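The complex is shown incomplete by one protein chain, all other protein chains being positioned as in the whole.
Chain naming follows the written order as A and B, and within any one chain the residues start at number 1.
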Amino acid sequence: MPEHDVLVIGAGLAGQRAALAAAERGVSVGIISKVHPIRSHSNAAQGGINAALAVDDTWESHAFDTVKGSDYLGDQDAIEVMCREAPDELLHLEHIGVTFHRNEKGELGTRAFGGASKARTYYVADITGQAIMHTLYEQLMKYADQIDRYEEWFTTDLAIDDEGHCVGAITRNILDGSTELFRAKSVILASGGNGQIWHPTTNALICTGDGIAMAYRAGATLMDMEMIQYHPTTLAGKGFLITEGARGEGAHLLNAKGERFMETYAPNKMELASRDVVSRAEQTEINEGRGFPDGTVALDITVVPRKRIQEALREIVLVGRDFAGVDITREPIHIKPGNHYTMGGVKTDVWGRTNVPGLYAAGEVACVSVHGGNRLGANSLLDTLIFGRRSGEDGADHAKGRGQGSVPRSALADAEAAVEEIIGRAHDGGRRVSEIKAELGATMDGKVAVFRDEEGIQSALDAVRRLKEEAAGAAIDDRGSVFNQDVLGAIELQNMLEQAEAVCMAALERKESRGAQYRTDYPERNDEEWLKHIDVSRNGGEPEISYSPVTITDWQPEERTY
Amino acid sequence: MASYTLKVRRYQPEAEEDGRRGAYWETFDVELDPTLSVLDGLLQARDGSDGTLSVRCSCRAAICGSCGMKINGQSTLACKTRIGEAAAEAARISGADASGPLISPPAEKELADGDGAPGPGTESAGNEPIVIEPMGNQPVIKDLVTDMESTHWKKFRRVTPWLLPSGPPPEREHIVPPESMVDVTQSVACIQCGACVSACLSMEADPEFIGPAALAKAYRFVGDPRDGQTTERLYDLANDPHGIYDCTHCFACVDVCPKGVAPMNQIMRLRRLAGHDHDIHDVNNGRNHELGFVKIIERKGTLDESLLLQESYAPGVKGKLLPRAASIKGLLQSIPTAIRGIRTGKMRSLPKLIPGVHPKLPGDAQDHVKAIYDRAEESRIQLNLYVIGEGGEEDQAAEAVEPESVSEEPSAT
Partner (left out) sequence: MKLAYWPGCVSRGFTTELHGSMALTAEALGIELVTLDRANCCGAGVIAEHNQELADTLNARTFALAQQTGLSMMNICSTCQGAQSECQERLDADAAYRAHINESLSGEGLEYRKDADGFTNKNFLWLLVEDYGLDELAGKVKRPLSGLRVGPFYGCYVLRPKTRLGYDEHPDRDLYLERVIEVLGGEIVDYDGARRCCGFPVITMNRETSLRQTGTHVGDALDAGADCLVTPCPLCHLNLDMQQPEAAKVVGRDLGLAVLHLPQLVGLALGFEPGQLGMPKHIASTVAVEDRIAALA
């Protein structure tokens, strides 16, 4: 039975940062990931990371942009923490080796990003997430004596003791199918977002929100689950991401008539308005017949100097060439809004603590909430690092001076039995896991996307509940122990359906339009009634809605224009 | 939509049926748009008909590095390989080589054919199967899932893969030349997918070779002006018998890398730094070989192989007067080969064996070669195509051209 002071579940940016921060405080750390850490989805963050580091920039300016971007749903105390600590975190990354872009003087250089009043996005070409994550993985190698890595282990559930404290996790070794109960004094969830609930999505196949689901089952409160970001520039069909950095470098959005339509929607910031605004503008153009026949508008990167593209947008040149057959340096590429990010997640305080004692959450799995109704580009990497580090630090402090908790004896056996039940299901002519997942993805993308209304959300919720029942009996093919991905797929589907239900309930509940939630039946923001978070929790099985206040420090809600 | 046949080399470690024990071939028919990927095809097979088919995959966009495998013998990412193009390639090479892949794994000939699965050379006409195998140089765990820990990650850790700064961190950022960050970003762009490890022809012969991906990682630190252990790193890599001088310069890694990392180029830069810049005389004769070669051309314009052998093992006058044990061993090892050469008349004229008798270039040509040496050894410009951008000149020309307006026709998205 592996034991650690701090156990981190998930090994993307937030998880690796948490593990390193805990190790620096001298405790023993285990880090578990269902894929090799280097495969984590933080890789996919292309554009950069925000920090008010320049001498003429201030953290307050960054904070205000973030508050405004969130459509005033972000908690301002948390936003202040994030923005104030950003410059030191960025310098730390530079010191451990991230190869950030330099200006001609050899200093850190920036690019412009959406919703920001200053160019404060630091970057490594358009592979910023990859570059930072690989650097953190290097540090994991450096701290190998203190940090044990469990690569390709799938966590099925958290271990909760009789007092409701989180005391570990139950995890399946994918390589041989064995199950272990990991004991820990602090458990940090850093297992990422849930984009796979939608189809198409920019998210990787692993982004099934397992951590959100297992925390939810363990009694943790979820918050802002209705706030789902649709990124303005994704490839139709496959959903691949074209970085906002492209617009940061000056690329234009054009409708089929060749008009720069953002003039109508955001005359000041144009293409660099916040993402919810740009995505809605695009979808409006498409819905009103000014898009291309394939349901897209165009992103014209040819206006960016070629040398600059070569230096700063290398990766998306490859994405265009390999996945769309388009040379973006020579012709516009067709794009549309696509599922990208969940602002919501497991509710935490500014130290990553959830309402379950001993359980922390950081990164996309968590909702602090620094993003509120809409996340600004290049704030997600920052979120993972700041709150990953803070969770690691506080998790380490929490672990010091405590003994290991006691885990109910039945926990491991119950978890193993649940997996065996799936493996043992007989084929009875029912649909396959993949078919259920496909219906879920299409339903959510159709009804819980850029524009929503009560009828659509309700029909999605009904569908999700039906699919939940169906998934509970879906049979799989692989009966083996070694690398049984089939059974993992079935577990992930259950996890996704639980979250989808919470998303639909929250979206139905919020009867206004704010940030990513745009209700055509309630098109206005309504601060009187809805300047509050929607929480979802499960007590004894059934999901329940409640509310919590938005923390406001310095910035009172104002009308939001770009 | 089009139909494709995927011929997958499978291995189910827990299989009980005969014909499913050990590795076997199985074909899957899939239907999808030609612009979709081979990974999409595999997922269609897995999701639609056989959930036991195992393949690592995640991002589908050539960024996570999970789905390395061999497609038609070429190591690559399945998500980055369009299925229509893979089918065309399968058809192209089938004409020349009945077994399909141009570089097939040595193990293939021992494979049994599974039930109903056509074996090599028996596929139906018109729809040449796309041959899909797990990566090479790595033990197979199950189907297309290989063990990268023992073959790659171990070596990744071998190169001390973290920055070792020379002093305490500065108050703000390190000030470094902007190009230096772009330069090492070529190695940073590596997604550790293992395609180069799979294709590495040195590693086939020497499984202990540190390998292209790990050595590219090593360059990422050696080339970083913030690292303070450059000499130590180079000394280590040059003297390891499985280090930078164990690369056979075959370009296989350069060819297969999905991210343009060009691992072999990084290895050659490590050699240049170890040899020329740090003058590390390694136990593998790498530095001696390089210097010997360079000197001979400076003096003669063309290569004198006999002289090169001597210079590689026992360089200069000092090397010949006071040869090291390794030099003597190397020279002795080359003697049987030389004697055979004399016997067949290959080196029939004795002068061929006497270093220094090799002719010089005619007329004043050698003087001009020497002049080139003098200038190039002085300036030593290193044009980095990654930094300036390949086809850089074409780019500059295109700058002047007005960008095209949006076409009415949708792009192929």
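Note that in this section contacts are C-beta pairs under 8 Å (C-beta built on N, C-alpha and C of every residue); 3 or more make two chains touch, one makes a residue touch a chain.
Just so it is clear, the structure is predicted and the values come from calculations on it, not from any experiment.
Every shown chain touched by the omitted chain in the complete complex is listed here: B.
Residue B:202 is the one among B:12, B:37, B:138 or B:202 that touches the chain missing from this view. In the full complex, chain B touches the hidden chain at residues 92-93, 95-99, 102-104, 106, 201-202, 204-206, 209, 241, 245-252, 254-255, 262, 268, 271-272, 275-276, 284-286, 289-291, 293-294, 297, 301-305, 308-309, 312-313, 330, 333, 336-337, 340-341, 344-348, 352, 358, 361-363, 365, 368-369, 371-373, 375-377, 379-383, 385, 388, 390-393.
Going forward, only the chains that are shown with their structure count from here on.
Contact residues of chain B toward chain A in the complex are 12-14, 35, 47-48, 50-52, 54-66, 80, 82, 141-143, 145, 148-149, 156-157, 161-163, 165, 169-170, 172-178, 181-182, 184-185, 188-189, 191-192, 221, 224, 226, 259, 389, 395-396, 398-399, 403-408, 410-413. The part of chain A that touches chain B in the complex is made up of residues 35-36, 38-41, 43-44, 91, 94-97, 99-109, 124-125, 127, 130-131, 134-135, 138-139, 141-142, 144, 151, 175, 204-206, 235-238, 240-241, 254, 256, 258, 292-294, 296, 298, 300, 302-303, 305-307, 310-311, 314-315, 318-319, 322-326, 329-335, 432-434, 476-478, 480-483, 485-486, 489.
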